[in-house]
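Take a look at subunit A:
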Amino acid sequence: MTDTLNLFLAEKGVYILTLILFFLGLYGMIMCHNYMKKLMSMNVMQVAVIFFFLCFGQKFGGTVPIFDEALPAAAMYINPLPHALMLTAIVVSLGTTGVAIALLMRIKETFGSLEEEEILRRVDE
Partner candidate 1 sequence: MSQHFPVLIAVLPLAAALISPLLSYINRNLGKWLVLTAIGGSFISAVNVLLTVLSTGTPIHYYMGDWPAPIGIEFVLDPLNATLATLVTFVALMVGVYGTSFLADADWLKTAGYYTLYGLLTAGLAGMVITGDVFNLYVFLEISSLACYGLIALGGKKSVLAAFRYLVIGTIGASLYLLGVGYLYGITGTLNMADLAERIVPLLNSPAVYIAIGMFIVGFGIKMALFPLHGWQPDAYTFAHPAAAALIAGIMSKVPAYAILRFFFYVFGADSFVISTGLEIMGILACCGIVLGSVMAIAQQDFRRMLAYSSVAQIGYVIVGFAIGNVYGLIGAVLHIINHAFMKSTLFLTIGGVQYRYGESNIYKLGGIYSKMPATTVAMVIAAMSMIGLPPTGGFFSKWYLVLGAMETGQYLFIFIIILSSLLNAIYFFRVIEQIFIVPDAKLKEVNKPKGKLELPWQMVLPILVMGLGILALGFWNEPIVTNILNFALPEVLLR
Partner candidate 2 sequence: MTPDVIIDIRPFLAVGVSMLAALLIMFSDKKPNVREAWTLIAAFLKVTIIFSMLPAVWSGQVYEYTLFNIVDGIGFTLKTDAAGMLFAGLSSFLWVLTSFYSIGYMRGHHETHQTGYFASFAVCMSAAMGIAMAANLATFFIFFEILTLATYPLVIHKRDQEATDAGRKYLIYTLVTGQLFLAGIVFVYVVTGTTDFVAGGILSKDMAPVWVLQVVFFMMALAGMVKAGMMPFHGWLVSAMVAPTPVSALLHAVAVVKAGAFAVLRVVGYVFGPALLADIGAAQWLAWLAAFTIIVSSLIAMKQDNLKRRLAFSTVGQLSYVVLGTCILAPLSLVGAMFHIVAHATMKITLFFCAGAIFVTTHKANISEMQGIGRQMPFTMTAFTVASLGIAGMPFVVGFISKFNLAMGALQMSQPLYIAVLIASALLALSYLMPVSFMAFFKKNEHGDFQSYGEADKMMLIPLMITAIMAVVWGIMPNFGGHFFDLATMAAQSITQSWIGGAW
C-alpha cells in the first residue's frame, strides 16, 4: 500500500503537488491586496518552479552526484544539472525578492501603506 502510494507520488503526485503550489502562488499574487502578501505569494510560486526542477532530477537507484570510486557508472548518480540550475534560480529569486522589498520599503515611505486600495487612494490625491 505504501509502495503504491510512494510510486504514485514519485511518478505523478509530486508534479501535481508542485503544480498546485505554483497556482497557489499565482492565485495569491493576483488576489491578495496587500503588496507584502503578493510578494510572499510570488516566492511561493518561484519555489514551486524550483521543486519542479528538483523533482525531475531525481531517479530510483541514483545517489548524490559526488564521484565515488565504488560507483563507476554514470547511471548510478542522479542528474546534477537541475540542481546547478536551481542554484542559479534561487539566486535570481533572491535578487528579485531583494529588489521587491526595497521597492516596498519605498512604497511604504511614500504612501504610508502597503494595502492596494489605500495606495491607489493616495496616488490620486
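Selection criteria: all candidates are chains of the complex that A comes from, given by their letters.
Here is the rule we go by: a contact is a pair of C-beta atoms (placed from the backbone, for glycine too) under 8 Å apart; a residue touches a chain by one contact, two chains touch by 3 or more; residues count from 1.
Note that the coordinates shown come from a computational prediction; the quantities given were computed from them, not determined experimentally.
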With subunit A shown on its own, which candidate in 1 or 2 touches it within the complex?
1
Interface residues, subunit A side, partner candidate 1 - complex
22, 26, 29, 35, 38-39, 42, 45-46, 49, 52-53, 56, 81-82, 85, 88-89, 92, 95-96, 99-100, 103-104, 106-107, 110-111, 119, 123
